[in-house]
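This is the structure, below, for whatever I ask next.
Just one protein chain is left out here, and the rest sit where they should.
Letters are used for the chains, namely A, B and C, taken in the order the chains are written, and counting of residues starts over at 1 for each.
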Amino acid sequence: MPQIITGKQAAMMLRDNDRIMVSGFLVSGCPEYLMECIVATDVKNLHLVGISTDYDDRGVGKLITAEKVKSLQVSHIGTNKTTQALYKSGKLDIEFVPQGILMERIRAAGAGLGGIFSPVGVGTDVAEGKETLEENGRKFILERPIRARVSFIKAKTADKLGNLVYSKMSRNSNPVMAMGSEITIVEVDEIVETGEIDPEKVVTPGIFVDYIVRKGE
Amino acid sequence: MPQIITGKQAAMMLRDNDRIMVSGFLVSGCPEYLMECIVATDVKNLHLVGISTDYDDRGVGKLITAEKVKSLQVSHIGTNKTTQALYKSGKLDIEFVPQGILMERIRAAGAGLGGIFSPVGVGTDVAEGKETLEENGRKFILERPIRARVSFIKAKTADKLGNLVYSKMSRNSNPVMAMGSEITIVEVDEIVETGEIDPEKVVTPGIFVDYIVRKGE
Amino acid sequence: MEKQNKRDMICRRIASELKDGDYCNLGIGLPTGVADHIPSDMRVYFQSENGILGAGPRPESGMEDPDLINAGGGPITAIPGASYFDSFWSFSMIRGGHVDMTVLGALQVDQEGSIANWMIPGKLVPGIGGAMDLVSGARQVVAAMEHTDKYGKSKILKKCNLPLTGHRVLTMIVTDMAAIKVTDEGLVLVDVAEGFTVEDVIKATDADLIIPDTVGLFN
Partner (left out) sequence: MEKQNKRDMICRRIASELKDGDYCNLGIGLPTGVADHIPSDMRVYFQSENGILGAGPRPESGMEDPDLINAGGGPITAIPGASYFDSFWSFSMIRGGHVDMTVLGALQVDQEGSIANWMIPGKLVPGIGGAMDLVSGARQVVAAMEHTDKYGKSKILKKCNLPLTGHRVLTMIVTDMAAIKVTDEGLVLVDVAEGFTVEDVIKATDADLIIPDTVGLFN
């Protein structure tokens, strides 16, 4: 069962060199308030897992601009000039992961799998050094789980048991990131009473949520 | 885009020796009307993939009782005496698959994966002859995708684009089976106009559905 | 002791291992009774692997819904705050270590922490169901069982001889005679059931037992 805490309390859970996941796709579904709370702390040298680094001044990009991040596992940095500059100057380590495979690797961690055989990137740099499997003439490469210590995610509504509902396309990486870390902290627009969300509509069951932060609090 | 057809038309698509998947967990979520339509055909020697074989006279058990099935990939047969008797007398080949791993293997087929490394059944008969992976002292076994030619699934409501909504716990194996076969045929209680299902509530998007049968038609 | 009393005692002892806010999956048969022994001031959320978190008690007669059933097919209800999901996510939840405890019946268990509960070759072949996933993934894996079979032979063995459901997966074994923790060192006798002595338990157990200085009592 989750606890309701403040954004500051959430940010203070981080330690230097922590591995974190931050949800969202070009800001949609990103816990921006929590990003601001992290920027306000002294934490440094974070390892960040995310789909992209959003924009210089928006979304998870705020962590990059505030120089909180030393390494990344990410699928795309094209919308963030700071990320690109830091990468080119060698100040940021990046592992580029195909977007769907990033989701698979996080889900593998959250679902207790040892890895998956992926058809993506066979014959490209992504396949280098990875074990392969061949079946009916198709080649697959072994992709390992990606875990973190803390996931920061964003939902529209949580009930007090942590059941989550998202707004439209903002769910993107949220459901898998809710599973992939030891601790999951969700930023929400509103918290409703238990029982107010129809069991059919719950997208992320509360079992995956450890802490709830109401945006701005 | 799916086509609306009759149960008889759906059943007539089957050929002897076909591999099929049938959804449901102890009848909940099973396309029972389609089972009756298949029983009424001459098709034989089906290979059946499912969570269980339900009961002798209900659910997918109707195919077993009608002797339409020659082999099974299944997690549980304890509720069906006919299945157990046929198995003991050697008339039915069965591969027992742990229930969650059955879902993973079907999903792997539907999602283009070559396999997954599973922690389930390590050190048991299920692991026999399978490749292994060791990581941080934990062992995993390679589980291969399970595909079929036709999936028969059951939803509460479909719109004309094949978007599906399920009743309560009846979704069970439906969403993964909708992906795992070349052809997916869904039996529904009702068909509504396109646009009547809220995009947030769609559980199985229409892209996975090829044919829709209204129950009883 | 009557059979129902025995069962209640086993389930009560297992329920005492749960903490407020825990998520728990109960196997069919004997384990189902654990839900009846949760203290009223404690919130425990029951997961059923066929697709619900927040399973509630059996509905009143006439209110059964065929799409609200437990893993044994029996009718259940959904408590406020419940959620439905498909079997793919249900077992992801289970295997990924998100469920705090699973309680399963057993044909045999052994001192390595292995459990056999899915078949007796040539006789009983119900199949694996969700048990193999559950024992591989839940944080605590508890076997709920009778200590001996109908011939008085120990079901807690040095090594299981039936096909295994899980190899070295148990964290606890609770029977009508004893509560036993499974540790890296072996089976530790924690409590004996009222009416039995430590010696009784040792005598009725084929497996080696580690006997600590103090052994508790449960009833």
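We take it that a residue touches a chain if its C-beta (ideal position, glycine included) is under 8 Å from a C-beta of that chain, and two chains touch if they have at least 3 such contacts.
Fair warning: this is a prediction, and the values are worked out from it, not measured in the lab.
Just so you know, the chain we are not showing touches A, B across the whole complex. Contact with the omitted chain, checked across A:S71, A:Q99 or A:T157, is made by A:Q99. Annotation: of B:K62, B:H76 or B:R107, B:R107 touches the absent chain (contact as defined above).
Interface with the hidden chain, as seen from chain A, comprises residues 25-29, 51-52, 74-79, 84, 87-88, 96-101, 103-104, 107, 119-126, 167-176, 203.
Contacts to the hidden chain, counted on chain B, fall at residues 1, 107, 109-113, 159-161, 163, 179, 194-195, 197, 199-200, 202, 205-208.
Definition applied: only the chains that are shown with their structure count from here on.
Identification of common neighbours of chain A and chain C yields B.
One finds 32 Å separating the Cα centroids of chain A and chain B. Here the spacing of chain B and chain C, counted between their Cα centres, is 29 Å. Multi-chain contact residues, meaning those touching two or more other chains, occur in chain B at positions 104, 119, 168. Residues of chain C found to touch two or more other chains are 52, 78, 84-85, 91-92, 95, 136-137.
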